[in-house]
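All protein chains but one are shown at their positions in the complex.
Coming up: subunit A.
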Amino acid sequence: MNTQILLSAQTLDIQSCIDWIMSPESGGIDVFIGTVRNATKGKKVLRLDFEAYEPMAISEMNKIAAQAFERWPIQKILIHHRTGLLQVGEVPVVIAVSAAHRDAAFDACRYIIDTLKQTVPIWKKESFEDGDVWVAAHP
């Protein structure tokens, strides 16, 4: 298998992601690690709560991986995403791509995270000291 996709309520294990994506054929791996930031527009963020429409989220992540394989000469793709409550500094998403040459790995990794944010049915609620907000829900 050249694609590994996971939605998990457990802490993501970054080292095991890297171990899985490495291969003797690869000249480089590109890893994007999303982390929970402590503020949004100057307001202190207490935590994030992630919810997913799981079967569709898995299906959309597989589509993005298939598109990336069509566009770039890459070897493996890993997409792991969290659900549930995350504290500041925790990791909601890990994307890893391996390729023979770095340009394809960088470009595909960027494409995967950018597209994931646009199409995959996962939602996050930011908790502030004065209440909760579903990110991007309202103009």
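Basically, contacts are C-beta pairs under 8 Å (C-beta built on N, C-alpha and C of every residue); 3 or more make two chains touch, one makes a residue touch a chain; residues count from 1.
Everything below uses one rule, namely that contacts and distances are computed from a predicted model.
Enquirer: Of the options "Response regulatory domain-containing protein", "Sugar ABC transporter ATP-binding protein", "Electron transfer flavoprotein subunit alpha/FixB family protein" or "Molybdopterin synthase sulfur carrier subunit", which is the UniProt protein name for the chain that has been left out of view?
Expert: "Molybdopterin synthase sulfur carrier subunit"
Enquirer: Which of A:Leu12, A:Ile29 or A:Leu116 touches the chain that is not shown?
Expert: Only one of A:Leu12, A:Ile29 or A:Leu116 touches the chain omitted from view, namely A:Leu116.
Enquirer: For review purposes, identify every residue of subunit A that touches the missing chain, sorted by number.
Expert: 34, 50-53, 55-57, 59, 81, 92-93, 113, 116-125, 134-139
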